Structure formats: C-alpha cells, structure tokens
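Only one protein chain is missing; all other protein chains are in place.
Should a chain be cited, it is by its letter among A and B, assigned in written order, with residues numbered from 1 in that chain.
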Amino acid sequence: MPPYRAATRHRQSRKSLASTAGALVILAVMLFPVYWMVNSSLQPGATSFTTSWLPVHLGLSGYRQALSTQGGHLVTSIVIALAATAIAIVVAAPAAYALAKFPGRSTRPVLMSTLITQMIPGIVIANSLYQTYNSLHLLNSIPGLVLADASLGIPFSILLMRSFMASIPGEIIEAARVDGANPLRIFLSVVVPVSRNGIITAALFSFLFAWSDFVFALTLTSANTVTPVTLGIYQFLGSDVKQWTPVMATAVLASIPAAALLVLAQRYIASGITGGAVK
Amino acid sequence: MTIGRLQDAKAGYPGRAPAAATRGGRSRRRLALRRDRLTYWAFLAPALLYLVAFFAYPVVRNVLISFQNYSITSLYTGAAPFAGLSNYRAIFDSGLFGGIVVTTAIFTVCSMAGQFVIGLGLAVFFSRRFPLNGVIRALLLLPWLLPMVASTTVWRWLLDQDSGALNRTLGALHVTAGTTPWLASPHLALVSVILVNIWVGIPFNMVILYGGLKEIPEELYEAAALDGTGPVSRFRYITWPLLRPVTGVVVVLGFVYTVKVIDIILVLTGGGPANGSLTLAVQSYKLSFENFAFGQGAAMSNVLIVIALIFAVIYLRINKQAFQSS
Partner (left out) sequence: MNDFHRQSISTGTPWEPVVGYSRAVRVGPFIYVTGTTATDEAGRIVGPGDPYAQSVQALQFVASLVKSGSMSQSVVTWAQSDVNEQFMAGKAAMMINGPWQFPVLDQKAGLKYGVASIPVPTAGAAAKVPLGGEVWTVPVTSSARETAAAKVLACMNSSANQLAYAKANGYIPSLESAAKQIAVQSPQLAPFVTEVGTALSRTAEVGTAYPKIQTAIETALAAAVTGQQTPQAAMSAAQAAQ
C-alpha cells in the first residue's frame, strides 16, 4: 500500500474516532435525565431530594414491583403499538403517494385538512370517541385501542411520507408505467422501495406516538382488562402517596424493548437510493 | 433504461404529450387521466375515511360545546343550554387572555428555534460515517420512549430549587449561587418549560432531518468537493435547498405539536407559578378539567386551532415548496 493512502486512512480513522467521542458526549448530555431515571429506580423510596448522584445503596425493590405488576402491561403496549404502526403505514403510504404524485384541485384542501387534524388536542378527540366506542362495544378492547392509536400516526405519516415521495423523479414511475405495470404494482415495486427512508421514519414515529399514548389509554378503557404501560405506571401514583422508585423502574423496563426496535429500524435508513436510479 | 424509451414514455404521458391531433391520441389521454383520477381517489380513500371517522366528529362536537353552557351538571343531566358567544366573550375578557397569547408565542417560537437548530446540527453531524453512529442515533430517541410522566418528573427533580442536580452543579462550579428558582419563579418557569420542550423535541427534528439529508445524492457533494467548495457553501447551495420539502414539514408539524403541548407544562409547573407558564393549550385543559367550565375550555381550544391554522397557512404561503407536488 502506498504510504500516502495509509496516512490518509489513518487520518480518517482518527477523525471518525473523534466524531464518535463527540457523539458520546452529546449522548451523555442529552440522556443525563435518563441516567437520573435509572439512578433513582435503583434507590428505594426515592424522592426529589433523597436521591443521591450514584445509587450507593442499591435496591431492586422498584424493579421487583415493576416486573410483578407491569409485565402484562408491557406486552399490551408492544402489541398495540406494533399493530397501530402497521395499520398507519398501510393506510397512509398510498395516500401520501397519491397526494405527492397525482396533483389535482383537491390535493391542497386534503393536505390542509390533514394538517388541521394535528392541531386538535388529544383530549377533545378522546372525549368524543368515548361515546362512539361505547355504542360499538369497542371500549376495553385491544382492537379499539389499536384503531385509535393508528389515528395518531396516520396524518403525520401522510404529511411526512408525502414530502419524501414528492422528490421521486417522475422518470422512474414513467418507466414502470411504460413497462405495463398497473398503479398498484408501480406503487409496491417502485415507489415503496425508493421511499424507504420516508416510510421507515414515518413508521418509527407512528410507533412512538402509539407507544407513548396516554389519553386514549385512559379514556377508552374503564376496566383493568386492557392496560398499556403508560396507564399502568399510574398505579404507583396515588393522589397522596407517590412511589417514584417503581415508576422509574417501570419507565426503564418499558423502554428496553422499544429501544431495541429503534436500533433495528435505524439500520434501514440507508442513503440516497434515488440518487442512483436514473442513470 | 435508454433515452429512446424515455422519449417513448414521454410521448404517451398525458399532459406532457406533444399535440397528437388524432382522435385516438386524445381519447387515450382522457382514459389515462381518468385512470389517474381513479388511482388517486382509490389510494386516498382509506386515509380519508379514517380522518373523517376519527377527527371530523370531535371537531364538530367541540365547536358545538363552545357555544353551550356546558358545566359539570351537564354531565349528569345532559342539559347544556345554548350560550351564544358568552364562552368566547368570557375567555377574551378574562384579563388573562393577552398574557396567555404572549406566553404561548414565546414558548412556541423559542422551542421551535432551539429544537430545529440543534436537531439540524445533530443531523448534519450524524450524517458522517463513524463507529457507533447508528446505535447512538437510535439511543438519542430514548426521551420519546419513556413515559412522559416519568421523564418530566425527573426534570422536575433536576430543576428543584433546593436540592435539584442542576442547581447543585451550578453552585459547585460557582456559576451561580445554586439557588435559582427554575420552577418557582414565573419568568424562569417559562424558561424551564421551553428548555425541557426543546430537549423533548430535538430527537424529532434530528431523525426527520437526518432522513431527509440521506436522500441527497452523494455525487452532488463529491462534485462540489472536487470543485473546491467549502462546507459552508456546500450546505448553503446543496444541502439547504434540497432539504426544503422536508424542512417545511418539520417546521409546520413542529409548530403544530409545540402549540398543543400540555403534559410537559402540567407536570413541571401546572401553568404557574402565577400563570407564568400558562399557554393556550394548558389554559384550555384547566378550564375544562379543573374549573369544569367545559364550554369555555372548548372555546379556548377552538381559538388555539384557529391561531395554529392561520400561522400554518401563512407559513405555507411563504414556503410553497413544502406542499408542492411534482
């Protein structure tokens, strides 16, 4: 190997290690509150002023309480969030494509209406949904919550994916059309792979919206049969007595499976797929 | 795909075809147009159905309630007498309204500025390749994974005047006296909720902008580097313009979500002290669920929606690219 190339590579690897160090510092600063959460989850009886910087007197009672009561709630949350995400993407992706690539007079009003739905406070929606759900017997049901949580992700996904799909070059679609593909096939075989970044980002946030939903979980359930973890965590927070240690332990436990999914999803956001398609 | 086939494709595409004056050409165009319209509505239908089912009725009901005298007794008796504009008059004349609007404006503008700038900076930083890039990027989304009650409570502890970690650190480093009333002073309470909201919003901006950055073809940067353009010019002339559609969505959605924030403010300060951190959304919640004046709460949330709408329209007029189709 010529000495010049070796030197460049050495310089580049030092630069990337410096970037990694910088990224870790950023992570440490941004996640300090998360550290505090883990810290207090390991200190039984934690309150605002009795939590020390390091969990010197380690206690796992918080985790014991969390695991024994919240295990089922965690599973409920994951099931609901995954199902809601799937529905949200399946419904929103074709709509986003239609709004991006088929301009017409109704496009702007539809987009504005979608945007307006995002301005409505969640409580307003939940309150009105309650009566409808009651008559449809959808209260206290997983499908009911799945449908409601999907509604959190659909408008957002439409707006986001549309902006990604708008920059797909028309020639790619043209080529498929000329090849005789029907609109559905064009969508599935050309548009979807090319807008992978947008779809994954939209799916990510739809999952997060559904996962962290509290308002629907609270309003659309009246019994304890279906309880996502965002609601279950409140059993430790009475009006007079607030047990923060199990709350923090639950929060930590709840984020582990979701974090794993996130790391997986981030891998798929690859770079510039559209860049090489028109050659 | 060869250039020849591309030209064939262009010839058959409706709206772009050179005037093929034959009847066959025109009817083929009309057929293709009809098929396009059908596709458009077919693809849009499920989403539209969902939006109407889940959002139309609540909006209408909210507007109706805002014109009714809906109090806690209405929950029992079902009676909510028509109240005309009295709910709206009540919230506008309350003497608090001006302050609430100002607080909301400060909260929204500062939150968005902070979130967007830092999010964009981080997105650019992470677009480089280095070890652990993906894992760290994913972990930065942790604030969004944690139940809001837990993370906001931790912030409450960190910002506590007497024993919070922030004051203890600042005092130990002799930056301040270590007694700053982050949550106990009306002005500083607003600063605190803005800071926490920025913290919450950075991952949202970063992830979406990162996705948009990754759409920009590498070749453009390589060509620019060969031409000798520096990083700032590269950002100005390549990155920023090509990022515009995604930027537009992030800003509009960021604005709408920020203006709607209530749980952060409710847990951190409850809108206080002395209404220091009281925004339109929080006041709407308090009117409905603490004062049980549901009519006024609905009126306030309608005002919120209208204000958000006005700003969204203005922004989109200025930044036409955000909602443009190709």
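In the analysis below, contacts are C-beta pairs under 8 Å (C-beta built on N, C-alpha and C of every residue); 3 or more make two chains touch, one makes a residue touch a chain.
Treat the numbers as computed from the prediction; the structure is a model and nothing was measured.
For the chain that does not appear, the touching partners among the shown chains are A, B. Looking at B:170, B:184 or B:242, the residue that reaches the missing chain in the full complex is B:184.
Touch with the chain omitted from the figure is made, among B:108, B:275 or B:301, by B:275. Considering the complete assembly, chain A touches the hidden chain via residues 47-50, 239-242.
By the touch rule set out above, chain B reaches the unshown chain at residues 71-73, 75-77, 94-96, 160-162, 181, 183-186, 269, 272-276, 286, 290-293.
In this section, only the chains that are shown with their structure count from here on.
Distance between chain centres (mean CA atoms), chain A to chain B: 15 Å. Within the complex, the chain A residues that touch chain B are 15-17, 19-20, 22-24, 26-27, 30-34, 36-37, 40, 48-49, 51, 53, 91-92, 94-95, 97-104, 107-108, 110-125, 127-129, 132, 148, 150-151, 154-156, 158-160, 162-164, 166-168, 170-171, 174-175, 177-178, 183, 187, 197-198, 200-201, 204-205, 208, 211-212, 214, 229-230, 233-234, 237, 244, 247-248, 250-251, 254-255, 258-259, 262-263, 265-267, 269-272, 274-276, 278.
Those residues of chain B that touch chain A in the complex are listed here as 1, 5-6, 8-10, 12-13, 35-37, 39-44, 46-48, 50-51, 54-55, 57-59, 61-62, 122, 125-126, 128-151, 153-158, 160, 162-165, 199, 202, 204, 207-208, 210-212, 214-219, 242, 245-246, 248-249, 252-253, 256-257, 259-260, 262-263, 281, 284-285, 288-289, 298, 301, 304-305, 308-309, 312-313, 322-326.
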